[in-house]
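Omission of a single protein chain aside, the complex is shown with its protein chains in their original locations.
Order of writing sets the chain letters: A and B. Residues in each chain are counted from 1.
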Amino acid sequence: MSLSASRFKHKIAEIGEIVAKEIDGVEDGFAALDPSAALLSRATRRTVLKAIAMSGVSLAIGATLPADGSAEAADESRLNAWVGIRADGKAVIVVSQTEMGQGISTTLPVVLADELGILLQDIVLRDASFDPAYRHPQYNWMFTGNSESIQAFYDLMRRMGAAAREMLVAAAAQRLKVKPEELSVDAGKIRHAPSGRSIGFGAVAAAAARLPVPGAPKLKAQSKLAFVGRPVPRFDLPAKTDGSAKFGIDVAVPGMLSAALKRSPWPGGKPSQYSAETIKAQPGVVAVVELPDGIAVVAQTYWQARKALDSAKITWGAAETKDLASSTIADDYRHRLEQGPFYVHLQKGDGDAGTAGKRMEAVYEIPFQAHATMEPMNCTASVTDHSCEIWVPTQGMELTHGLAMRETGLQPEQIKIHRTLAGGGFGRRLLADFVKQAIQISKRVGVPTKLVWSREEDMTHDAYRPAMLHRISAVLDGTGKPRAIGHRVVSPSHLLYVFPRPTFPDLKDWSSPIAPPPQYDSMAVEGLISALYDIPNQRIEQHYYDSKIPVSVWRTTGHGPNNFVLESFIDELAAAAARDPLELRRELLRGNNRALKVLDLAAQKAGWGQPLPPGHARGLAFANAFGGLIAQVAEIEIRGKDIKLERIVSAVDPGRVLDPGIAESNIAGGIVWGISALRTQITFKNGSPEQSNFDSFDPLHLWETPRMEVHFIESGEKLGGMGEIGPVPTSAAVCNAIAAATGERIRSLPITAAGFNFV
Amino acid sequence: MQPQSAEPAVLSIRCRAPVAALSAPVAILAGFFMLHGAFGQTSSTDRAVQSRQAFMDISAVLRHPRCLNCHTSVDYPRQGDDQHRHLFNVRRGPDDRGATALRCQTCHQAENHEASGVPGAPGWRLAPLRMAWDGLSPGQLCRALLDPAKGGMTAQTLIEHLRTEKLVAWAWQPGRNPHGDLRQQPPLSHEQFLALARNWVELGAICPE
Partner (left out) sequence: MTVIAFDLNGKSVRADIDPDTPLLWAIREEFGLTGTKYGCGIAACGACTVHLDGDAVRSCSIPVSAAQGRKVVTIEGLSKDRSHPIQKAWIAHQVPQCGYCQSGMIMAAAALLAQIPRPSDGDIDSAITNICRCGTYKRIREAIHAAAKR
């Protein structure tokens, strides 16, 4: 007997029954995370523990309730687009950025809450709907990606929190008939010390909401902040330990059907022959929907849809992409490396060739990669003549909203997007291809439909991190130091599907790829232009490869591959001149004290220069990426072609560390991503990827993960992002260690191509 | 469709020209019957030769991936027609049934599971190390089978085992892998295999060199 009718109500009741009990043993956790936890003077451990339970539940609720306004309590007074205060004194803080594991749904609200002057336990989170208020201030586009959330919203969150605080203080001053300067704010209460009176946020919220929003609110001094800079227990974690956290794939709305989809094995192919009648006769199947490049089966349950689809015999029309194969793509890349044409991103001094001296050159190859988020792509859409409601784990709120408008012809206010938690994003969920499909299917069947991609569909219909071919060259002085450097990169644009469309209002089709003008399209050379090495003559050029394989951004995008090339090559130069790789880099970074501090810290913590047992080696890499600096040392043991990763030591300077616990998890998790990238790849044959599941695309596992140490430096410079910087230097650090141990220089990834593997 | 497996030398000893056109297993069986039919009683040397030959034939099954993948000499199983090391760090464990917290039966059930491509048969597990066969020549394999310390069976009980053990029978119903492709079966059918095994025993269960 299916619970489908009452399943949704059942879930809400269950969540309501969850009692926020204390979790003993969190004391241990705090001690492990931060010895200065005792400094949490305003938030005692008890209150923080309660916050863990309560706030986690709130986010879950926010993600599952329908958007009929019931999420906004009648007694909530909104002070600005980001925060409202309820009559009971709780602060409802809007989460504008997609939570995909990076912890942003904790950090940004905490920044606001800290300025506001409220306890963590009094925070209620609400996931943002699409609204221009939540656009990235620079790109004018609502999205989450490219490690930009903190950089984009940190100041704004502070100002919003401070502005709300000042409005509450102003309202309290009026109520208490005192001057605002005589009032202080602490833990959601406003105190008038001279008279000993105090009043809570809740009591003055409605009055405060009627006051003008201050244009230049006063921000707290760093020493007065209670939470920022300390590890905060993430609000989303409790629900992620008991199965109650809802991802897009878990969405259930009344009357919903489920759909499975199969698309052409090669890009752009169309379904040619299949028997809709046979498929429809399968148990539970309600409809068969033909899409431009695929067949969707709609049924009572996903499994019924999937089973019917898997047993269907479908033939696909030919397309020229059917001939695509890794070997021919690689040949084409090599041809382009010689023929161009090339766009010059940077020419400095005499470029790469105008200087006299010994010249070294190498060509590096980086493969296609799949995102392989643990949660496959999915979207639930409910389309009627006058509304389009979407539930989706998306990084691209605005792109989704725009696409929905175009697909349905509806007005902006008729489109409602419920963004759920995302089971990994890594850039893939910026695109809206799965949204388009769900909308089309729902339109056709006339009921809400949840479309879920199988793992095979997901892996073979990704927008891949593109393959790149990179010729790097240098002209050396007498000491082996480069005086000129040249980069010639063959790569498609990474921005084809994710370029901020509002910048180009003429764009009509939100799902078709378009490249921005080359002066804005430099992701394929990122990390090269911004490299900090003091090399006076440089030339960086790119051939924009016309890829028939769909490509897009991928955690580290251009920084990862380019750092692999640059840092491997620096080690090649060092080896050629018999110089220590650390010492050569120190010379190239001379005068840049910030960079030297990061480099030296990693080297020192890794014991660089200290003797190692036979078969052991170290490799070093340095990067300027995503607004921060990072140096990494990989320590390995090699037995033949078997590599045991012993330890990876990182030093990271992101300007400031807003939350050391979340920051460390991003770096450590990122390093796992970076190591995986050394051995996974997507290859093509007959137009299709040869890898379709985890049996052939093998990311790193627990037993292969090395010890990791992460050390942070807070230089006080501009804030950098944390989500992608961790893996950037990992490929080169490991390959430099391999070269140090074996003399073998890996120029072509994955390392398995040279017979190496991790054990 | 059964792949060709027997070496040409077998055909040339046993069969005359007309048989060469047949597929190998048919040729082996044809040769066997021809020999007995043509010559009636055979000498003990001939019997030894034939016994050894019979074992060579059945060893083509014993050394097929469907058998060797679980008769390993290391602390992990193999998988696939290409016999790669079983993914996901799957281990033999203390009792050949998997690591204590990752038992074989965590994934492998009593039947093949077509939806996931995970093969299954009752009691899915590795053969114990004393029954490890990888790297053994047919002669070594034969002696291992008959060695009480290793195979732990007599020739007769071995035949019974080959006939009734579900994990053995699985080799002929191995199901589809996760990509929907049928797993390769051994070069003889189960019945042919048993017939030849019995024949080997009747001829004295003599081992090749």
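Criterion: contacts are C-beta pairs under 8 Å (C-beta built on N, C-alpha and C of every residue); 3 or more make two chains touch, one makes a residue touch a chain.
Small disclaimer: the values here were computed from a predicted structure and weren't measured.
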Candidate in contact with the missing chain, chosen from A:205, A:226, A:309 or A:372: A:372
Omitted-chain contact residue, chosen from A:78, A:455 or A:745: A:455
Contact partner of the left-out chain, one of B:44, B:73, B:106 or B:157: B:106
Hidden-chain contact residue, picked from the options A:708, A:732 or A:751: A:708
Residue ranges of chain B at the interface with the undisplayed chain: 87-91, 93, 99-103, 105-110, 113, 115-118, 178
Contact set of chain A toward the excluded chain (per top definition): 1-4, 7, 10-11, 18-19, 21, 23-26, 28-30, 32-33, 52, 99-103, 231, 233-234, 236-247, 249-250, 252, 258, 283, 301-304, 307, 372-376, 421-426, 452, 454-455, 661, 665-666, 668-673, 676, 693-695, 699-703, 705, 707-708
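We adopt the following convention: only the chains that are shown with their structure count from here on.
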CA centroid of chain A to CA centroid of chain B, Å: 51
Touch list for chain B against partner chain A, complex: 87-89, 115, 178-179
Residues of chain A touching chain B in the complex: 307, 692-693, 695, 698, 701, 703
